[in-house]
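Here is the structure we will look at, set down as structure tokens.
Shown here: the complex without one of its protein chains, the others still in place.
Chain nomenclature is as follows: A, B and C, assigned in order of appearance, with residue numbering initiated at 1 for each chain independently.
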Amino acid sequence: MKLFDNLPIECKARADYEKTGQEWVFFFKPGVLRKAVQRLYKDGWFLEDLLALDTTDGMLLVYHFDKMSRPGRVTLKVLTSGTEPKIPTISDIYQGADWHEREVYDFHGVVFEGHPNLIPLLLPAEEDQRIEPPLLKTDKKRTGLKNLMSLYETEVCSAAVEALFTEEPAEEAPAEG
Amino acid sequence: MSIHPQLLHLIIALIAVMAWVGLNALVLVYFERKGAGFIQRRPGPFEVGPQGIIQPLVDGIKLMCKQLVMPTGADPVLFWTAPLLSMTPVLLLFLVLPYGPWLTGMQIDLGILLILAFAGINVLALLIAGWSSNNKYGLLGAARAVAQSVAYEIPLLLAVLAVAFTTGTLDFVKITEGQGPWPWQWNMVYQPLAFIIFIISAVGECNRAPFDLPEAESELTAGFHTEFSSMGFGLFFMAEYSYMVVVASVASTLFLGGYQGPFGSDGWWWYLPKVYAILMFMIWIRWTYPRVTFVQLLNINWKWLLPLGTVNLLATAFFMKLF
Amino acid sequence: MTRYPDPKQVGGDFYSRNFAKNARPDTLILNLGPQHPSTHGVLRVLLELDGEYILRAEPVFGYLHRMHEKMGETKAWGQFMPNMGRVDYGHPLSWNWAYCGAVEKLAGIEVPERAEVIRVITHEMNRLTSHLLWWGAYILDLGAFTPIMYAFDDREHLLDLLQRPTASRLTYSYFRFGGVSKDLDEKFVEGTKAFIARFRQRLPMYKDLVTDNIILRKRVEDIGIIDQDMVTRYGATGPVARGAGLAYDLRVSEPFGVYDRFDFKVPTQTTCCSMGRYLVRMEEMEQSCRIIEQALEQLPGAEGPHLVKGAPKPQAKMPAGEAYFAVEGGRGKVGVYVVSDGSKIPYRVKLRAPGFSNLSCFAEACQGMLLADAVAVLGSLDLIIPEIDR
Partner (left out) sequence: MSAVKDIFQSVKDLWSLFVGLRVTGKYFMQPTLTVHYPRETVDEDVEQTYGGHVELVPKPKNPLKPKCIGCMMCVTNCPSGCLTVVKAKAPKPTPEEEQAMKEAEARGEKVKKPKAPKEPAKFMYDYSLCSLCGTCIENCPVGSLRYSNNIYFVGTSRKEFKLDLLQRLQRQAENTAKAAPEASEPEQAAETAKSEA
């Protein structure tokens, strides 16, 4: 997997496909996401889905990409702020991401910067009927990334990401804005 | 006070026609539903009456009992005129149809012309219905109805004209008499192309599947009569079936020898089976084919039926001159 | 005196207003749905029409939204299983399988061989019911009423067979973590063999009545072009991708279960149009028959119980971690992504619905088409609204 070689990768890890259904897991900073996605598009990958994960370390955006010509799944993970999640849109690269992003906006309140039409998709749309993002966890249920997933076999990994997955609780979310 | 005998005759004929139109609609609805049922391997109406035979009547009563609803923003005058305008001309059309040697409401020289003229009013009814109901589906349906009916009237006319050329008259009775009682003496044999064009255009003119675009329910929900309820819808419904009967009757008169039977056994008993055979065929194709798109519908008309009809007419004229 | 309401006050709902902002002058904005005969449930498509030509389209949905993902976060792992039958009423077993597969990956549960073969058989039979339902409904959209009855005649036979092991007729909840809930019996095997023989004879009739029909062919050929680039950009899968010439079938390209044992073809069409997608599905039905036949032959030799010993109880805890599992459903790639924090309730369940991505192609594919063609394209995408809304 040499697709992102010149990009500033936060973390690059090889996961066990048999156990997790993913082949490669990448951590990116929000600013690098669009470049990475553009490379994926040029290489013929398609966006499977896009979801947000509400953790104590912040809002984790998970992008699943797959390729039609061969098995294997690439997961891009981007950590943003948990209180005011913001991330650049990729809906101009993958038009299919348009609805996925609106869905995440509905469910988790993540704002996609540059999205052309960020209106509710599945939840009530009228201004007076809108509801709080329903998939945000309560403080009691919310837990840290290290309790949810492992880093797998890392090849490159920044200290900030590694700190998230060490046993000692990380002081603060490192990847802001 | 004395009534002119011809007027009396006309009044009686009108009353008879009204009864006949109603009866026909009921019978046809029943046949349609039963036919659809058997084609789809289910019994069709079954519960009301033996074999569900009075189901259409009960449905009619139900329709009459329903509330008349008019949408907001609809034009009230035109909205209620439309169904009436659709139904009334049909009654006139039945007057000139020759059911038997002595069973013609009104024998006039220009019978076919009368039918073609009055059938045109239906277009107006559909247009008004669609436009006045303040519904976008209705409007689209109305636009389709106008374009379709106008287009299909032309090949219909061409096919009729071809027959009129061969017989030299526009009077139904004379055209009937011009043919013999046996199938090889019918106009269908001499004018096969005209017959085919007539049947196709007739299906188009009646807005029947596969040409039921003005009311294509998978595209326009119900087209021009989307907003009509109760008898407003009922009248459109009856008018549609009555038009079917009219075109089938005209077809059997023009092409299938009308009421003529072998060995002088002329009468409506020969006429009705022919009419109903054509109607059954129309029902059969309705439950077999998918619907065409509007562009294709007009293409069939302008690119196939119209040239073919013209060629047929010219050839007929040529041969008539020749022999 | 005006009887007509002021256009400024008509307004419409949020989406209508939002859509109308970009409308050109002298165009008609039409709401196709949510209650419309050919949108299969409660899909609504906002159309900007010039005459009958579509300038712009925007699907609006969510009328059937049930928040399955939230339900997943409130119920125990096993208790969420019945929801999987309700996401997609057309092909529920693929959702069953996707969720079970994801949890099995997460917890490392081995599935016995017999269970795998049973899964393949029932999954493929369910695919047949799904395609038959689509076929009937699609032809209904195109204005022919009869074929849906013939399709349902066959479908009823399949439902009668499937109700034996699954005890349901539509919304199956049959798969369990580590197998299936009930073994197949002898009558099921015999009945399925008889059905396949019967169905093989019915397929030519379908072809005669519908596929070869000139009206249908003229209706669906060359409309709704979705080519390979669009497929990639929108993430469309299943028959939509295969109709664009991409031989992308998870049963072959990323084999799950025991699909790698069977010999079958992945039908593709290169026309990219609605007819291509139609033909792909028709051929898929034949291929499903082949898979079922082969699987039935393998069934007696398959070892193990139908459910693994010590299968987790509904309230069991799952180890922490994440897992993604995708199967090839009737409409495309059905994916389930689960995240566990080690408790008995999932931390996050994400459902990847194929119809969601397939429908997103529609707005681009239908530009410049006729209204009637829009209906034909919508049908050819094989939409199941509950799955899109989740």
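The rule is simple: contacts are C-beta pairs under 8 Å (C-beta built on N, C-alpha and C of every residue); 3 or more make two chains touch, one makes a residue touch a chain.
On a predicted model such as this, the values are computed, not experimentally measured, just so you know.
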item: In the full complex, displayed partners of the excluded chain; value: B, C
item: Residue of C:208, C:222 or C:297 in touch with the missing chain, whole complex considered; value: C:208
item: Absent-chain contact - pick from C:13, C:110, C:160 or C:222; value: C:160
item: Residue of C:18, C:168 or C:228 in touch with the missing chain, whole complex considered; value: C:168
item: For subunit B, residues in touch with the removed chain; value: 35, 37-43, 46, 284-285, 287-289
item: Subunit C residues touching the omitted chain (full complex); value: 75-76, 78-83, 85-86, 146, 150, 153, 160, 163-164, 166-168, 171, 173, 176, 181, 187, 205, 208-210, 212-215, 217, 313-315
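The rule we apply is simple: only the chains that are shown with their structure count from here on.
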item: Chain at maximum distance from subunit C, centres defined as averaged CA atoms; value: B
item: Distance-to-centre winner among chains (Cα means, whole assembly as reference); value: C
item: Distance from subunit C to subunit B - Cα centre to Cα centre, in angstrom; value: 43
item: Cα-centroid distance, subunit A relative to subunit C, in whole angstrom; value: 26
item: Distance from subunit B to subunit A - Cα centre to Cα centre, in angstrom; value: 64
item: Partner subunit C, residues of subunit B touching it in the complex; value: 36, 39-42, 72-73, 75-76, 134, 136-137, 139-140, 209-210, 212-213, 216-221, 287-296
item: Subunit C-touching residues of subunit A, taken from the complex the two chains share; value: 18-22, 41, 44-49, 51, 53, 62, 64, 66, 68-71, 73, 75, 94-96, 98-99, 107, 117, 119-123, 125-127, 134-135, 143, 147-150
item: Subunit C - residues contacting subunit B, complex; value: 3-5, 28, 30, 36-38, 52, 139-146, 149-150, 153, 209-210, 213, 215-216, 218-219, 370-373, 375
